[in-house]
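One structure, as structure tokens, below. Some questions next.
With one protein chain withheld, the remaining protein chains of the complex are depicted in position.
Coming up: chain A.
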């Protein structure tokens, strides 16, 4: 006779004490800029912002506490975790561009630990293996039913950016994934 598969019963609050394989941390406040610009504005903007805007898909640049994430051929997300004024820096570049301060539109969750990939892959279809999605790789993608921007900041650590009203959903989704990551 075939063996019967048995589901493990979890108590309602099992996951409230944290997870064995994954740590979920709300990221501290940061300033963010949604930047659109043509190729001719890039040298000026890079110099003014102090970080080289990447031009290859799925890549990001880091300078001090300032990240520049490639989102599209003419679109970047800048994240400054320090005190820098991104809007003033972009405005001082003297180039034709569009910059929108989205600091309060986004919030981020830091997902770290050996099960971080599995936790994110519970709702995200991208291949997050280290060879395909190396440290510094970034991408706009989806998690469950919401759009996120994913950035790998270390081998076992990701930054998940989402719109703030979606953040309870994202945190819940990641928690579910994290609870499953140990199995």
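In the analysis below, a contact is a pair of C-beta atoms (placed from the backbone, for glycine too) under 8 Å apart; a residue touches a chain by one contact, two chains touch by 3 or more; residues count from 1.
Simple rule for what comes next: contacts and distances are computed from a predicted model.
Only one chain is not pictured, and the protein name UniProt records for it, out of "L-lactate dehydrogenase complex protein LldF", "AB hydrolase-1 domain-containing protein", "Maltose-binding periplasmic protein" or "Sarcosine oxidase subunit delta", is "Sarcosine oxidase subunit delta".
Touching residues on chain A toward the chain that is not drawn are 57-58, 71-73, 75, 125-126, 139-142, 147.
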